[in-house]
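All protein chains but one are shown at their positions in the complex.
Per-chain numbering from 1; labels A, B and C assigned in written order.
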Amino acid sequence: MIRFECDYGEGAHPSILQRLQETNLEQTPGYGEDVYCAKARETIKKLCGTPKADVQFLVGGTQANLTVISAALRPHQGVVAAQSAHINVHETGSIEACGHKVLALPAKDGKIAAGQIAALCEAHRADASREHTVQPKMVYLSQPTELGTLYTRSELMAISDVCRANGLYLFVDGARLGYGIAAAGNDVSFGDLGTLCDVFYIGGTKQGALFGEAVVLVNPALQEDFRYLIKQKGGMLAKGRLLGLQFSALLEEQAKLYLSLSRHADRLADRLRAAFSAHGFSFLVESRTNQVFPILPDTLLDALAKDYSFSDQQRIDPARRAVRFCTSWATKEADVDALCADLDRLCGAPESV
Amino acid sequence: MIRFECDYGEGAHPSILQRLQETNLEQTPGYGEDVYCAKARETIKKLCGTPKADVQFLVGGTQANLTVISAALRPHQGVVAAQSAHINVHETGSIEACGHKVLALPAKDGKIAAGQIAALCEAHRADASREHTVQPKMVYLSQPTELGTLYTRSELMAISDVCRANGLYLFVDGARLGYGIAAAGNDVSFGDLGTLCDVFYIGGTKQGALFGEAVVLVNPALQEDFRYLIKQKGGMLAKGRLLGLQFSALLEEQAKLYLSLSRHADRLADRLRAAFSAHGFSFLVESRTNQVFPILPDTLLDALAKDYSFSDQQRIDPARRAVRFCTSWATKEADVDALCADLDRLCGAPESV
Amino acid sequence: MIRFECDYGEGAHPSILQRLQETNLEQTPGYGEDVYCAKARETIKKLCGTPKADVQFLVGGTQANLTVISAALRPHQGVVAAQSAHINVHETGSIEACGHKVLALPAKDGKIAAGQIAALCEAHRADASREHTVQPKMVYLSQPTELGTLYTRSELMAISDVCRANGLYLFVDGARLGYGIAAAGNDVSFGDLGTLCDVFYIGGTKQGALFGEAVVLVNPALQEDFRYLIKQKGGMLAKGRLLGLQFSALLEEQAKLYLSLSRHADRLADRLRAAFSAHGFSFLVESRTNQVFPILPDTLLDALAKDYSFSDQQRIDPARRAVRFCTSWATKEADVDALCADLDRLCGAPESV
Partner (left out) sequence: MIRFECDYGEGAHPSILQRLQETNLEQTPGYGEDVYCAKARETIKKLCGTPKADVQFLVGGTQANLTVISAALRPHQGVVAAQSAHINVHETGSIEACGHKVLALPAKDGKIAAGQIAALCEAHRADASREHTVQPKMVYLSQPTELGTLYTRSELMAISDVCRANGLYLFVDGARLGYGIAAAGNDVSFGDLGTLCDVFYIGGTKQGALFGEAVVLVNPALQEDFRYLIKQKGGMLAKGRLLGLQFSALLEEQAKLYLSLSRHADRLADRLRAAFSAHGFSFLVESRTNQVFPILPDTLLDALAKDYSFSDQQRIDPARRAVRFCTSWATKEADVDALCADLDRLCGAPESV
């Protein structure tokens, strides 16, 4: 079985394991107060151009999302997000379990627009019974989105402007941030996030680390007592240095390893996109990051399922469904070769040749 | 100012105040453990044909909703409701504040259908990652709905069947139940609710009481320790007898007073509907209960607003919006006369005469 | 059965029912935005010398406590209270259900001291692992306490000073405030609370109203969006004017009726204290408010229980227990006469005569 169903099927980049090995028997203080975390913090603040940010390391994405959101909101406040947002559909109601409503907006290709947010805020303000409704106070975006699409710099700027005009925090979930930054056509940098967001995180789990998300708290209002929240929500790793070590390995030298691994995955995803296209298949959504959503006949999918794993996304019609193929930092070129060859075998010679 | 903006603008039916007066200086135990509550419990159990039900009295609807829902659900479970449901849009996220997601379904005229619920349950069961999503465990309906419409008996039966087949509780919010039961064309009785629901409540606040909702817990699984939840959520009225007294007054003799007051309001709402119709205006939704949703020109609304209060519902186009006029147990015939006359004056002779 | 088990066994002072009657069929806006609430607000702000306070009316004490506390605290913050505090032992974990720990301190006669609070804050600050512990952010006191005792003005001033020095809010639960203000030896006024507290409430339920607590939000930081919280927690009474009307009746003219009713109850409690003393019985705690806690032999209690209700407080030894007798605004002099006579009959002539 060759696995394309997710981007967290393997362990970590060998150089990361190497660092864990080298430092294994050193003694350090716990809970992220060690020198390796300190170093990673500095690296990240420099990378993002946010010298006054606080950087905290968490183990996973759901944990990062619920900790940030519950640290930021009062009980009557909600977080605005796309209906397809991870926090709205794939985290078992973790935000609600912390007491907050996700104010879901219809999304186009996984994205919401500044205008939608502005309209929501305006409607709330104009409502004479607004005390009877949840107050929007934060916007949550994923970059790339859950559908692999990207916000452009100008879209993010517009959203950031709306947030600031309306007193909302802007929070960007970057669980796959590298695959976005490395993607063809992307114009959003680490520094842009540092400028436009109140808080965001740089994903490690899906990007070559064993695990870990680096939360960058740019807005000082969100920094206060944040570590109490990490502890309370169960996210404070005892051996916090494991996180610092991994993020240093990935992000030092201007995120050299991080971006190199991301480019690898994006390039292989491009190869898959080209292969599906060549056979005349369309896509649920256009994207240039590491997730590919072809719409394929059930018969072809049944045949592919014998050797490849992928995940179901959405039924399109009685005979076809959209599925997701993920590449990652660890995907082997040979596995992509094999899939492309099997596609040719199962579908005949590509149309475009 | 003549008020049609809600159905809780006045105090209570005089006979209710009379009973409070008569018993005022009697000494009773607190917290609903008095003889008046006991009597009201028996009255309600008989009325609904639910001899084994537990009946508890709460002060208001939001309180009743959040107490019932948090008593019923485990943390990972959610409540299915119409997007327009009161718990989804007008209770400041009270359900989320108790930790639970409202699984909102698109509604037609304020109603959801059995098929939608079945599809949601089926999709959840079929999802290989269902642990990453909220588990549907309860269905919340309002009868009448927030738009004044009514579920028919066969619609409720279908929903109840789907709930039982899928292990979901059915919860009916009857904040305006009397206006539904008394409405022309309604075929759902108190007894039907007792048979089809796991839990429902009979509204007092909007139906002639000073305040109060009588929660009927039919399913024994929902009865266990329910009073702990009432206390914890702040809903246990110290002088609980005030609730028992009021519900006895409203519901004894087969809900004689309750239904009489409801019929009064529904009849006056019918007069309003007829008056708007006669002038050629259409409605956001057809209903026969005490809420009327005409679509009217802004110019007319501005003129009416000088003497009448009503509430905004929804903008229809740049020149017209849907508004809500409510009648109630306390609406004066003369106030309806006045509004009808003003309509004639402002719009000219009715078309249909 | 003559009831001394609580101070909420009757309805309301007749003049309150009278006002409800007189205004019953008036139409007002809902949710406390009517003229009667406005008037009561002004009355209370004047009474407490807090022209910039926000005043909100809630139905009951548990509701008031949980709404105030959850409005004030971030998730990692807790509320400091006496171990015997109502929120710690008699509200079914309502504060925890809102996510916050009650940081319970040992109490003496129901009271905690400024020094204990200061020590707790100091210990928290000095703890290198303080992020692993709950941060104290509010102090909750009851005046009178659950044991009927009173903080003196200087005790309250010292606590207020400690709170301000440590950035804690001071919250006083005044469910029985009148019985405290009217008590012999009391030196704490409404105005003192307005000066020393960040938020407090003036109880109505136990003081002659059908129900109701008037929350006075003195600190502007606690005023922001407070009404959203009231709604979310289920405490926003639809017919809010019922609360305004009652508090106006009780508190206008410098709380004339409120204090008069309180003095009545305190005087009758003094009579009970004198009667128990005269027969040589001691008390669990000394107090001058409307709660009396004699330590009595089981045999005497069994005899009294045939005609009087009272509540168990604490077993003292195998033969004796402390119980609570409550007087109230509604206690009849004749009922106190009867109890005193029965004491004489059961115990023989009083020792002190």
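What we mean here is this: a residue touches a chain if its C-beta (ideal position, glycine included) is under 8 Å from a C-beta of that chain, and two chains touch if they have at least 3 such contacts.
Remember, it's a predicted structure, so these values are computed and weren't measured experimentally.
Seen in the complete assembly, the chain not on display touches A, B, C.
Of the options A:Leu66, A:Val79, A:Leu103 or A:Leu284, the residue whose C-beta touches the omitted chain is A:Leu66.
For the chain missing from the display, the contacting residue among A:Arg130, A:Arg153 or A:Lys231 is A:Lys231, taking the whole complex into account. Within the full complex, the residue among A:Ala53, A:Ala97, A:Leu170 or A:Leu339 touching the omitted chain is A:Ala97. Of the candidate positions C:His76, C:Arg176 or C:His264, contact with the hidden chain is made by C:His76. Touch with the hidden chain on the side of chain B covers residues 31, 70-71, 74-76, 98-99, 131-132, 135, 225, 227-232, 236.
In the full complex, chain A touches the hidden chain at residues 1-3, 5-6, 8-12, 14, 17, 20-21, 23-30, 59-63, 65-67, 91-94, 97, 205-206, 210-211, 228-229, 231-239, 242, 330. One chain of the complex is left out; on chain C, the residues touching it are 75-76, 78, 89-93, 95-102, 128-129, 131-134, 312.
Note that in this section only the chains that are shown with their structure count from here on.
Leaving out chain B, the touch network of the other chains stays one piece. Set against the Cα centre of chain C, the chain with the most distant centre is A.
Chain A and chain C have Cα centroids lying 51 Å from one another.
Multi-chain contact residues of chain B, defined as those touching 2 or more other chains: 91-93, 97.
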